[in-house]
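First, the structure itself, so that you have it in front of you.
Note that this complex is displayed minus one protein chain, with the remaining chains in position.
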Amino acid sequence: MNHSQENNVIMNTATLLCSCPDRTGIVAALTSFVAEYGGNIIDLDQHTDNTNNQFFMRLVWDITSSRLSRDDLPGGVALVAKKFNDMRWSLSFGTPLPRVAILASTTPHCLADLLLRHQMGELPAEMALVMANHEDLRDLTEHFKVPFHYVPVDKKNKADAEQRQLEILRENNVDVVVLARYMQILSPAFVDAYEGRIINIHHSFLPAFVGAKPYHQAKQRGVKIIGATAHYVTADLDQGPIIVQDVTPVSHRDEVEDLIRKGRDIERQVLGTAVRLHLERRVLVSGNRTIVFQ
Amino acid sequence: MNHSQENNVIMNTATLLCSCPDRTGIVAALTSFVAEYGGNIIDLDQHTDNTNNQFFMRLVWDITSSRLSRDDLPGGVALVAKKFNDMRWSLSFGTPLPRVAILASTTPHCLADLLLRHQMGELPAEMALVMANHEDLRDLTEHFKVPFHYVPVDKKNKADAEQRQLEILRENNVDVVVLARYMQILSPAFVDAYEGRIINIHHSFLPAFVGAKPYHQAKQRGVKIIGATAHYVTADLDQGPIIVQDVTPVSHRDEVEDLIRKGRDIERQVLGTAVRLHLERRVLVSGNRTIVFQ
Amino acid sequence: MNHSQENNVIMNTATLLCSCPDRTGIVAALTSFVAEYGGNIIDLDQHTDNTNNQFFMRLVWDITSSRLSRDDLPGGVALVAKKFNDMRWSLSFGTPLPRVAILASTTPHCLADLLLRHQMGELPAEMALVMANHEDLRDLTEHFKVPFHYVPVDKKNKADAEQRQLEILRENNVDVVVLARYMQILSPAFVDAYEGRIINIHHSFLPAFVGAKPYHQAKQRGVKIIGATAHYVTADLDQGPIIVQDVTPVSHRDEVEDLIRKGRDIERQVLGTAVRLHLERRVLVSGNRTIVFQ
Partner (left out) sequence: MNHSQENNVIMNTATLLCSCPDRTGIVAALTSFVAEYGGNIIDLDQHTDNTNNQFFMRLVWDITSSRLSRDDLPGGVALVAKKFNDMRWSLSFGTPLPRVAILASTTPHCLADLLLRHQMGELPAEMALVMANHEDLRDLTEHFKVPFHYVPVDKKNKADAEQRQLEILRENNVDVVVLARYMQILSPAFVDAYEGRIINIHHSFLPAFVGAKPYHQAKQRGVKIIGATAHYVTADLDQGPIIVQDVTPVSHRDEVEDLIRKGRDIERQVLGTAVRLHLERRVLVSGNRTIVFQ
């Protein structure tokens, strides 16, 4: 099926992401299960990592005519999965939509981009809330009819602030957290609470220029291309699995301010794409890397 | 000097754009004139079109220590220009900023992008007004504190509507008109009134897919890349001088809706860049082509 | 499995390309067939064209432990295919390698590129021969130990020359014909003889600038990007299904000669990639478009 329909219409579909050690018959077992109970496959993508002998698959099927209900399907998948050693899998349906929270600070470009993409139907999610440590982005957020939470963070109150943030996320049943140029480092406890579900945008082409002020570093080194990297947040700063990267050419004429301007365009593009891919359940994490089914 | 300072700070600069048949001594004459009266060149870019023997130059200089005032400079330039046959030139200063009007319809992505870029200081202009033939974009516009004018256009009232539009532009001293996915064709009279000052975004990689529904045409032809084109509007539809183009890869998996989604990202990027280049006075039109000094 | 092993090592694999009207159970039927007889899937990619309700699949499996021999497999696939209406399919094995002929004229860059890629193991094929209507490229070809055939073509002898060319192709059991900047138009009879197996490089971003001298056309129009298109040759000039396209930015400073120089880099990149994709059996033609499984 086409992505558009999958993305833009709330379809009656099931999406299975799974991985296990590779062996004969995995695809046959799962696709036969789908066919037997009246499902029609609309997207299948698989990958085998030969070095580590790992199998990965994303399977989307139409359950309109399924003889297994949404309640029964997980049990059915579990039975098939048991045939294979150590299969990890997750099953989701087109609805309900995952609930997204955006953490921001004062810079509007990534936030505005995500809100606009959501408004235009690019992101299959409920935009649950925006949370920021400054008030600057309240108006922008509220223009898009999204609740805005102001949670000030300073060095002294950081632990308390994180507690407050986590409470707000829980109260609002948030599934995915997006850091839209949120300039604070999250504690390991916060990262743990949303492991594999926090997406950050780093304003460089990682692993080049980790840490602070990457555009200043880029100017200093005299690179001819700058980039941005969307990645899952892990305990190790700037080391999480990379989802999307993109770049743009620069020259000696570009001062740091120009790099920052050009970088904004890449940052929002990369972050918007990564969030969409995650929400469409196209991303599997394997160790410190991602499998992105496009 | 660096572009950032030129763009982001309202500097005490003069910018000369000029063209004439090529011959010896043009650069020397103009740069000597600048130096003699205490100006310091901060950007010079020239181009010679050998096929047509035409010389083009953009010259920016700091007039802080100039012994010629803003009132005197045009006369001085005119004297130098007289030494060369048929020199066409225009002189401008960092202030007052040119006044921009955006014409839009119902699609928000290009409009939002321009308003955000302006808010972030990327566009050296006054955002005079937004004018649309629908009310959909009023809220977005007003969020950015820009006046919104609703001028309905239908087949019967088209001439009257254009009259009204031109009045509004004149009353507001508009210098530059940007068509941000404004889906109406402008009459030759309208185009004449703002010749070389109307920028349009066409949602294809011109000259491929002129006319209506370019993404449908692209899907039909099975291209592997789609693009967008920002150009000056002329009487011939989709034939005006091209300012900026960019592209993005697509595949058989992309349905028309995906092309439209991917296209939006290119459209706003291309239009935003073209408007900035025009406002920074980096674009010279030569026949049906542009010289873009970057 | 990884592509490298698939491409670089002559593997004991079967590759099935198939298409048919979409319905439930196609993937299950084919993957179950593979699993039942001891095959291990190493790559599966499928696509459904919802607009036309067509299903497309590429399936690669390891037949090292297969209980069906290479001779038996086609019969087995045929039995499965019969379950589905109008399934078109083709089955191939890693060996013997397809035999490629390159048609060239006087320009060396695309030919040199293909010969070098083949030497470096990028193209899973036997390089059967190079055929040209000039002697200029004989030395280059022979440096790479590939037979060179000189078949002069002029207006008067064109039909005879094509006869001679077809004879040479047949005598050498050629499977795939690559036009590496071969500047002659092939007759419908020639195209028929190798339908879907002739790959051409057009030096523009089709459908922009069809016909002769596309770089001159590009300069004339003042585009800011130029491109190249690899496509299957059909009876309609420059209208065949597009396999790969790519582009590069240009500016007013680029004269036609610069466009030609920049274009060469894109042409060889695009042609080399298209030939590799075809040889890896990653391309399915559907009407005037391609499905490219990457």
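For clarity, chains are labelled A, B and C in written order, and residue numbers in each chain start from 1.
Here, contacts are C-beta pairs under 8 Å (C-beta built on N, C-alpha and C of every residue); 3 or more make two chains touch, one makes a residue touch a chain.
Please read these numbers as outputs of a predicted model, since none were measured by experiment.
Looking at the whole complex, which visible chains does the left-out chain touch?
Across the whole assembly, the hidden chain touches A, B, C.
So one chain is hidden, and I want to know which residue out of A:157, A:173 or A:288 touches that hidden chain in the complete assembly.
Considering all chains, including the one not shown, the answer is A:288.
Specify the residue from the set B:27, B:78, B:159 or B:235 that touches the hidden chain.
B:27
Using the definition of touch stated at the top, determine which of B:41, B:120 or B:183 touches the missing chain.
Once the missing chain is taken into account, the touching residue is B:41.
Under the stated touch rule, tell me which residues of chain C contact the chain that is not displayed.
2-5, 8, 108-109, 112, 116, 119-120, 122, 139-140, 143, 253-258, 261, 264-265, 269, 272, 294
Touching the missing chain, which residues of chain A?
Missing-chain contacts on chain A: residues 47, 49-51, 205-209, 221-225, 227, 241-247, 251-253, 255, 288-292, 294.
Please output the residues of chain B touching the missing chain, sorted low to high.
Answer for chain B: residues 1-2, 5, 22-29, 31-32, 34-36, 38-46, 48-51 touch the chain left out.
Heads up, the rule we're going with is that only the chains that are shown with their structure count from here on.
Given which chains touch which, is the overall layout a line, a ring, a star, complete, or other?
Here the contact pattern is complete, since every chain touches every other one.
For which chain is the distance between its Cα centroid and the global protein Cα centroid smallest?
Given all protein C-alpha atoms shown, the central chain works out to be A.
Specify, in ascending order, the residues of chain A that touch 2 or more different other chains.
Within chain A, the residues that touch at least two other chains are 2, 5.
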